Structure formats: C-alpha cells, structure tokens
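In this view, the complex is presented without one of its protein chains, the others remaining in place.
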Amino acid sequence: MNGLRRHFNGRTAVIAAPFLFLLAFFLLPFLIVGKISVSEMETVAFKDVLIVVDGAVQLTLKYANYVFLAEDPLYLETYLSSIQYAAATTVLCLAIGYPFAYFMARAKPTVQPALLMLVMLPFWTSFLLRVYAWRGLLTEGGWAHSVITGLGLDHGLAALGLIAAPGQLIHTPFSLVLGMTYNYLPFMILPLYANLAKMDLRLLEAAADLGATPWVAFWTVTVPLSKAGIIAGSMLVFIPCIGEFVIPELLGGPETLMIGRVLWDEFFSNNDWPMASTVAVMMVLLIIVPLAIFNKYQAEAQERTR
Amino acid sequence: MKASRAGIWFGRGWLSAGFLFLYVPIVTLVIFSFNDSQIPNVWRGFTLKWYAALATDTEMQSGLWLSLQIAFLTACGSVVLGTMAAFALVKYRRFTGRTLFSGMVSAPLVMPEVVVGLSLLLMLVSMQRLLGFPERGLGTIWLGHLLLGMAYATVVIQARLQDMNPQLEEAAMDLGARPHQVFWLVTLPLITQSLLSAWLLTFTISLDDVVLSAFLSGPGSTTMPLVIFSRARLGLNPSVNAVATIIVAVVAVGVVIASYLIARAEARRQAELAAATKA
Partner (left out) sequence: MPPTTPNPAFLQIQDVVKDFGATRAVNNVSVDIAQGEIFALLGSSGCGKSTLLRMLAGFETPTAGRILLGGRDLATLPAHERPMNMMFQSYALFPHLTVFENIAFGLKREGMARDRIAAQVEAMLKLVQLSAFAQRKPHQLSGGQQQRVALARSLAKQPQLLLLDEPLGALDKKLREQTQIELVNIVESVGVTCVMVTHDQEEAMTMASRVAVMSEGRFLQVGAPAEIYETPATRFVADFIGNVNLMDGTLDVDEPDHCVIGCDDCKHYVGHGITGTAGMAVTVAVRPEKITLTRAEPAGEFNRVPGTIKELSYFGSFTVFHLQLASGARLKVSQANTQRHNDDRLTWGDTAWASWSDSAQIVLTQ
C-alpha cells in the first residue's frame, strides 16, 4: 500500500514503540549479560570492564569464567544432559501428540471444538500446580506410584537406569521427563492439530484411487504434508525444555542435571553473577541454532500464506 | 474418507488415554484438597479445613492480589504492544531492521525464562546503580511479563491480521476514510476477537509465571506462584491443593464459557467472511 506511505506518519510510531521497547528491554539486557560475564565480581557489585587509568583506556576482560566453563566437566555434562532430556521430551511428545492431534483432526467436525477446548483447559490451569500434582502422584502413597509399583514396572525402569532404585519414582530422570512431557504436550498437539485439520482430505482420496492403502497413504501423504506442524511443535517443545527450571526443581533429582537449575543456583545460591551470566550466554549460544531454524520456518510459512 | 472400524476404536482409545493422562493430575489435586490429612497423598477423610485456612492465609492472599494486578496490567500492555508489533510485521513489509525486529518479537516465546529473567534483572540493577531507580517490585515484574506477553499477543493478532481481506481496508480508503479512520472503523472491529484472545492468554501467562517473577521481584512483592512454589519445594502441602482447586474451578468455568462464546462468534464470522468475499 504505497499510497499510504507519504501520509501516514503514525506508521513510524506504530513500528517504533514496540521496536524501542524490545531494544531497551530485550536486546540491551543481553548485551549487559555479555559484558557482566566477562567482568569480576566485587562483593555485591562488579568492577567496570572499561576503566580509565592515567589517561589511557584499559579493558579488563575476565575470561576466567568461560575458561572455567569449558574446562569443568560438570558444566559440559550439564549442557549435554539438558539437551538429552529436552530431546527425549520432544520425542515422547511427538509420539504421544501426533496420533492425538491426528485423531482429533479426523474426528467429526462438530466434536472438534469441544476436543480442542479439552486440550486447552489444562493449558489455562496453572502449570505450576499441575507439576506439583505429579509430585503427589509419584511420591509414595500417590496413585501413579501405587499403579507403577503394583504392576512391577518400576523394576523395568530401574533396569533402564531411569530410576535409581525400584520404589523411588520421584526426583528421578523418569519423573523429570514425565513431568516435562506432561507439561509440553499441548504445545506439540496444537500446531500439529492446526496443520492436520487444514489438510485437504481429497488428497487421501486421490492416493486411494491410485492404489495406496490407508497405512501407505498416511506415511506418503499425511506425514510429509504435516512436516511444518511437526517442526513447529518440536521447536516449541525442544527449545524451552533445554532451559526449564521449575520442573527439574520440583520433579528432578540430584542426578538430573539441567542447565536452568545451574543458572539459578549460581545466581541465587552462590551469588556469583558473572558465572550465572556466563552460563546464560552459553545457553543462548546453544539455543541460537534451533532458534534460527524456527525463525526461518516461521518466516517461510508467512511468505507462503501471502 | 472412511476409517476402518479398528482405526476408529484405536483413535478413540488413544484420545481417551491422552485425555486421561492430561486430567488425572488435575483431578487428584482437587480430590486431595478435601483430604483430612497433613499428607495430601493418602486419603483419610473428607474435610473443608484447608479452604477455611485460606481465609487467614495472608501470605497467599496478598500474593493473589499482587498477581491479579500484574496480570491485568500485563494483559493490557501486551495487547497494545502486540497489536502494534503485529501491524508492523503484517502491513509494513519493508522497513529497516525488520529481521531483527521479527526475531526479537518471537524470541521470548522460545528463550528460556531463566535467561530472560537474569538479563532483565542485571540491566535493572545496572540502571539502579546509575540512575537510582527502579526499585524491584511490581513494576519490574510487570516489565518482564510484558516482554513475554507481547510475544504471545503478537502471534495471535498477527495470525488474524494476515487472515483479513486486504481489500476491505482498501475499500475504506477508496471511500474516503483517512488511514487512522480505516484502523478504527474497519480493521479494529474485525480483529476485536483476537484482541480478546490475546488479552486472556497473556493474563493467564502472567498469573502463572514463576521464573521471571522470581528474578524480578523485590522485598514485599511476592506473587502467588512464588508463594506456591516455595511451599511446593518444601514438600506436599494441602493448602496448595485448596488453592489449586479454586483456580481449576474458576478456569474451568471461564474456559467453558469462553469456548462456547468464541465458537459461536467464530461460526458467525466464517459465514460473514465467506459471503462477503468471493470464495
């Protein structure tokens, strides 16, 4: 709408307000975190990075934190472990969520809004409370605990290394992944459902007409077409999972290393702000690649709908 | 395309199991809020004493009040900023820094909250050292929630704006409406529903937030989720169950009503759109 440009001064304001807001409160803080990660902690404040000494500008960058991070095996292990847990959660969400979204999308059109509402309802209820609920379920005496130990499944879980010992279901990798899967399932289901519901069913009719069985048609037609939904859902689960804090804190245990908790502990328990900042910077770098993929997909999807 | 009988029953089974998985924790929360036992896990008897205890629980009450205030402010601010951002991204195709802007708007959606919270806090502390303000409290928590809320609001409103027939706004201009009149008379009435969705969404997210609030709160500004979180960390606490049940009840009623209204309005809108534009 070129004719608008000359005459709509409001346009600059409309772009500028959110832009400046984000620059000031999103980008700038990241830059500050970067700066602090290379500075030294002095009691409650930190030394300035740039100081003027005898008329000359001196740059004191303390890389010690980064070096420490690279050398300490615990941090490396924690990053890897965070990625592993996030990946496991994503795969589980996909395994449970894809059929779920598929059957929802194929249900009678009159029923679908109700199904959608039922999926959304837990989302609107406090996630903190629902995570807390799993704690109750998995502690001794809780329903889930009783069912799992009653069926003897806990021995299988222990054999797989998912729990430390039979009978101890809480504060284990098992409870952590279960909690994360539970929490992020709607985030996987919704984009998948949106994608599958929009699919033209006549494509399946065409496939059948050309000799494909329903099973073959599913894998050769439906799944490839839902690729965008799969990627969107996976990104919406994987990326935030890496940095999760609340669920590892409430459902995880001493051996479930998650980088979100490490950052929190560095900040609140150790009061080591530069270290926490360093961890944060590394987390962002870790996430940038999947984030860039996500953004690219979003932009492409937008272009396609124009 | 007709699915086989086995397929239909498999589908129903999967959906039922899935819904069971989603709802069992919520149901247990509610049930055990009536449990007459300090340990909410084992059933001892029916009681309402935990609800009565809430009446004198000042910590929880002040937390609730603070959370409601912040959530309200967050929702309003997010909708305003989100509408502007959505407009910028949908209507104005080319402006300097567009990729940066687009990235910044959607980043809070996927960036871990610990990172966002830490960075915002560190900046606020630096500001405080330099300028003497701001003190950490309601305002700073609101700021963090606004960042997150704006991202969600933008997604919702952007989707609706892209759906809208651009010829409607051109028609308005053609008939003599100045650009700001086009917005108030034509665009706004058509996106009202998405604005409402965005408002409710950001309200809920703010009300529920733990991590950002933890980083950005100050003495005397403890939000309800923070109260719940600190209690939950220590162990199982029946007062939490009671609060949970109340929240679930309110949300359930709200969602059911909202879903019904939205579904009805949506059906009406689709009919209007399909008829007002050529298919």
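Order as written gives the chain letters A and B; numbering starts at 1 within each chain.
Please note the rule applied: contacts are C-beta pairs under 8 Å (C-beta built on N, C-alpha and C of every residue); 3 or more make two chains touch, one makes a residue touch a chain.
From a predicted model like this one, the values you see are computed outputs, not experimental measurements.
Undergrad: Quick one: which of B:Leu64, B:Val186 or B:Ile262 touches the chain that's been left out?
TA: Per the contact definition at the top, the residue touching the missing chain is B:Val186.
Undergrad: Check the options B:Leu168, B:Ile246 or B:Ala263 and report the residue that touches the missing chain.
TA: Spelled out, the listed residue whose C-beta touches the missing chain is B:Leu168.
Undergrad: Of B:Arg178, B:Arg233 or B:Arg264, which one is in contact with the hidden chain?
TA: Missing-chain contact among the listed residues: B:Arg178.
Undergrad: Residues of chain B in contact with the chain that isn't shown?
TA: 165, 167-168, 170-179, 181, 185-186, 189-190, 269, 271-278
Basically, only the chains that are shown with their structure count from here on.
Undergrad: Quick check: how many Å separate the C-alpha centres of chain A and chain B?
TA: Chain centroid spacing, chain A to chain B, equals 17 Å.
Undergrad: Please give the residue numbers of chain A that touch chain B in the complex, ascending.
TA: 1, 3-4, 7-8, 10-11, 14-15, 17-19, 21-23, 25-30, 32-33, 36, 45, 96, 99-100, 102-104, 106-107, 113-122, 124-130, 132-137, 139-144, 182, 185-186, 201, 204-205, 208, 214, 235-236, 239-240, 242-246, 249-250, 260, 263-264, 267, 273, 276-277, 280, 283-284, 287, 291, 294-295, 298-299, 302, 305-306
Undergrad: Show which residues of chain B lie in contact with chain A when the two form their complex.
TA: 1, 3-4, 7, 11-12, 14-15, 18-19, 21-26, 28-29, 32, 39-42, 81-82, 84-85, 87-88, 91-92, 95, 97, 101-116, 118-120, 122-123, 126, 129, 143, 146-147, 150, 162, 166, 169-170, 173, 179-180, 204, 207-208, 210-211, 215, 225, 228-229, 232-233, 236, 240, 243-244, 247-248, 251-252, 254-256, 259, 263
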